[in-house]
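One protein chain is absent from this view; the other protein chains keep their places.
Chain nomenclature is as follows: A, B, C and D, assigned in order of appearance, with residue numbering initiated at 1 for each chain independently.
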Amino acid sequence: SNSETTSSSAGGTGLEKTTLVVGTIPVPDSAPLQVAIDRGFFKDEGLEVKPEVVAGGAVGVQKLLGGSIDLTLGAYIGTFLAQDKGAGKFKYVADSYGAAPGAFVIMVKKDSPIKTVADLKGKKIAVNTFQSVMQLTAEVQMKVAGVAATPDQFVEKPFPDMPAALENGQVDAAAMVEPFITVESKAGGRIITDEMTGPTEDLPVAGWFTTEDTANKYPKTMAAFQRALGKAQELVANDRKIVEETLPKYTKIDAATAAVISLGSYPTSLSETRLQRVIDLMKEYGYLKTDLDAKSMILPPPAS
Amino acid sequence: MTHVATHSVRSVIRALGRLWLVPVTLVVWEIATRSAAQPFFPPPSAILARMHEIWFSGPASHLLLTDKALDDFGPSLARLFGGWLAAAALGVLIGTAIGCSSRLADYLDPLIELGRAVPPPLLVPFFLALLKLGTPAQLATIVFGVIWPILLNTIDGTRGVDRQHLETARIFGFSTAQRLRQVILPAAMPKIFAGLRLALSLALILLVIAEIFGGTGGIGYQLLYAQRSYLYPDMWGCLVMLGLLGYLLNSAFLLLERRVLAWHRGARQTN
Amino acid sequence: MLEITELVHSYGSHRVLDGVSLSVAEGELVSVVGPSGCGKSTLLRSIAGLIRPSGGQILLGGRPVDQIPDNLAIVFQDYSRSLFPWMTAANNVALPLRRRGLDRRRRREAAMAALDQVGLADAGGKYPWEMSGGMQQRVSIARALAYRPSLLLMDEPFGSVDAQTREDLEDLVLRVCAHHGMTILLITHDIDESVYVGDRVIVLTRSPARVSADLKVDLGASRDQIATRQLDEFVRLRAEVGRLVRGGSTTATTVLEQH
Amino acid sequence: MLEITELVHSYGSHRVLDGVSLSVAEGELVSVVGPSGCGKSTLLRSIAGLIRPSGGQILLGGRPVDQIPDNLAIVFQDYSRSLFPWMTAANNVALPLRRRGLDRRRRREAAMAALDQVGLADAGGKYPWEMSGGMQQRVSIARALAYRPSLLLMDEPFGSVDAQTREDLEDLVLRVCAHHGMTILLITHDIDESVYVGDRVIVLTRSPARVSADLKVDLGASRDQIATRQLDEFVRLRAEVGRLVRGGSTTATTVLEQH
Partner (left out) sequence: MNHVRVLRGVVGAAGFAVAVEAVGLSGLVDERFLPRMSTILVGAAGLIVDPEFLADVVATLTAWALGLLLTVAVAVPAGLTLGALPAAERAVRPLIEFLRPIPSVAIIPLAILLFSDNLHLKLAVIVYASSWPVLINAIYGLRDVDPLAKETLRGFGFGPMSVLARVALPSAAPFIATGVRVASGIAIILTVSAELLAGGSEGIGIFITEAAGGNRIDLMLAATLWAGLFGVLSNAVLVAVERRLFRWHHARSEAAR
């Protein structure tokens, strides 16, 4: 790891390590981290957190394993997949982002003949990453509507490219998040369905995780991180305004857009049962081969 | 008949002699990956087994290729060649024009330098936006990505033509077309070929990028899918396949080069 | 046909031609001699329109040379670099004939005939880099002759061939010149040769070059390697040119003969 | 010093040297003449170890030539290609002197002195492509002479210079040869020159080359451009070599003189 490891001397807090390099993604999911940094929650714990942009959950996993970061934001599905395939052993340290109405939707362009989820049968659907929460939840919604999804109907496209892909007909539908939902809606795009309803209602989406090794090696540091982030998570969960103010600081979403977009939820605790839902869904849809135990992938929050 | 047979046996032996580094590398690779025992670096034996399963366990009538292989490689290779040939034609054309006219060079230089510093992946969305359909956009991506070495080497080659060759052509009143075809292009050809060879394997790379960012099939798509699913042997299988394709394409290219540049080898040989 | 007045050329600040004036009539063969590095090749390049002289005027057929004149051929001093290494000797010779509107077969015939004339009947299929220096030089002579230009500029064209071949080539050029009415300017370092082939011999001074003498060669139109070289006039001219090249002054006779 | 026996060389199936035998003693200057394309340059390259002949033997100082001999210098026929265009004339001449272990300043002095000897005192700072053909040729002669090789191979070294310079260079080579005891093999097309500079003249036949005559030149050690050329022996030898090059048979005398 390139972050300096200092002994217990640091600030007398007894932390094994006072600097953490944390992978983030410039999307609303990571707002609490920015809030915690801005309000000095980490500093209060004797921690210095250096955020580093990672291009996606998979990169986060690799960077963790390569040792260039200590923690990262990552979608649960991707991490579970990685652990299932034996890439490494991971532990979630904190929850970050969960489903909320209007934050994860499937859209089509203005004049599309597609009206309902059932119409998506055999149609090309853009997802930001293969085997991601966007794809899984789309599959779930289609199954609920009585049509089967096939793997080859999904196309990987970065979110920013989705409006154009819809427009010129490369894909028929796209599973989108903010701020792109707002952008596409302005151009007349229609929402076919919310991805997070029915079986996927309130589904956990992303959290902060690290490798099992790191979690075991720096228990006090992790606890400090959990405490600081927990405070921010608490703030954010109860006041949308804080997110709106924070977004323009670490993303290129401007204040006006931030004020109107639909945000997900910011859960305040890591819940084993909630994560187990994700694992069960993944098993049901053939994403996982082995039995994963949600409990073993959670670093329990510090006893306060 | 036997003469032909011994001859071909000998040439096979010679070819094998040239490939000695391949088994050595494979063995080292196998040992290294086995002792590291990392899921990200599977040993070559596992990779080859996986490749066999995916692509080469088909019926003999299809040269052992599976349907998946035909699906993966057919369209990809067509795009690859299409893009490479288009880039070759454009690159040589523009490069010759620029190499012959310093005025044109002055006008276009900044644009070229600007263009070749732009990462092609960033442009894929715009090609898609402009060209709508998948294949033209993918071709555009490949052309845009691979044209630069051809262009720069062609410019260098045409600028470096021996002055006395040009003077001879002018004295005998060669038409512009003749001058290009009979003097400038042959003289620049060795350098153009270096560019074409660079561009060929670059075209494979750009094909992968185009498939990743724009399409829904082919090796690039396979590679991405394997990466996303943490299927490391599959991912490495794609890499090895790309390497093999690159090697084969390059070998074919060198055969062509031997024919076209026979004079050059003769003129430049030392005893 | 060719009228040069007060030609001046400098490479950068280095003056090479310092007011060269001379004229060549249609069908004439004029030899040019002068010390090494005095500016002969520069003069020839100017006439061919390959370099733009710094001053003075060159008129060809009454018109100023501002680009490369039509119907011109050159045998370059550096023959090895003027042959195209990607073509066989025959193709090197045949290529310019495209301008003559000949079809492929006729071009090939003409090329082979020209190669035959310079003693390379067998070497048509060879590439330049498979040939000896003298052979390359003869290919470039064959190329120029096959082209049948109205003005032929030759820069030390026989420097790399043996004595016998040299004589044969001299006679060949004389024949071709007479037969096709070519005008020829021939640069040479061989004083005997300059007199033997020339209708006139022009002597240039040491750099920067000026014309130091312009000698008429009165040896008649038909020349013979043995007979001509034994003529008193030949011996006298040879001595005269030799003295001039060595930097001697012109004698009274030659001054009279200058225009 | 140099002993060649039954040297054979073919390019592919094309036989060029067909059993050439000759020997050169230490300090001797041997001229080689022969028709264009007969194989002179090939012979020279074989001696220099640049090509591996197909057959026969070359002994240099008693040892077979299987790589490039030490203490050798060559003036190539195609001088313009053998100069390095990225270096000035002075640096071109100075470069080989590194092998002599001279320091920078001494190399430069030696180079300037050699350039001066060939009449290029002012041209040391010029690049090859800024020089006339004859000047380039003289640079490559200067390079070879400055190196002070024990064996010097020259392939038509004076072909591109004017008569006066040529004579000066001939005398320079004679002087240097005598003074430093160099052994020199000099290929030339100029019959007078072959006799004037040579201790012996070797005549090669038309391709494939064999030695058709090996003439001893009895003109004494010190030669003079005017006096020597007027000697009866000179005139006789010149005629003899001329006849031989033209393919005539050897006269009784020359047969006697052959070893």
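Observations on the structure shown:
The working rule: a residue touches a chain if its C-beta (ideal position, glycine included) is under 8 Å from a C-beta of that chain, and two chains touch if they have at least 3 such contacts.
Only a predicted model underlies this, so the values are computations on that prediction, with no experimental measurement involved.
Among B:H52, B:R181 or B:R268, the one in contact with the hidden chain is B:R268. Considering the full assembly, A:Q62 is the residue among A:T18, A:Q34, A:Q62 or A:T268 that touches the omitted chain. One of B:W55, B:W148, B:Y225 or B:W263 touches the chain omitted from the figure, and that residue is B:W148. Annotation for subunit D: contacts to the undisplayed chain at residues 48, 50, 68-74, 76, 78, 81-82, 84-86, 95-96, 99, 127, 129, 147.
Those residues of subunit B that touch the chain absent from the view are 18-22, 25, 38, 40, 100, 102-103, 106-111, 113-122, 125-126, 129-130, 148-149, 152-153, 156, 159-164, 166-167, 170, 190-191, 193-194, 197-198, 201-202, 204-205, 208-209, 212, 220, 223-224, 227, 235, 238-239, 242-247, 249-251, 264-265, 268-270.
The missing chain lies against subunit A, touching residues 1-2, 23, 25-27, 50-55, 58-59, 62-63, 65-68, 158-160, 163-164, 167, 179-180, 183, 187, 250-254, 257.
In this text, only the chains that are shown with their structure count from here on.
One inter-chain figure worth recording: subunit A and subunit D are separated by 83 Å, centre to centre, where each centre is the mean of the chain's CA atoms. For subunit C, residues touching at least two other chains, in rising order: 78, 81, 130. Not a single residue in subunit B touches at least two other chains. Subunit C makes touch with subunit D in their complex at residues 11, 33-37, 40-41, 77-78, 80-81, 119, 130-135, 138, 155-156, 159-166, 189-191, 242, 245-247. Looking at the complex, you find that subunit C touches subunit B at residues 48, 50, 68, 70-74, 76, 78, 81-82, 84-87, 95-96, 98-99, 127-130, 143, 147. Listed in rising order, the residues of subunit B touching subunit C in the complex are 162, 164-165, 167-168, 170-175, 178, 182-183, 186-187, 189, 263-264, 266-267.
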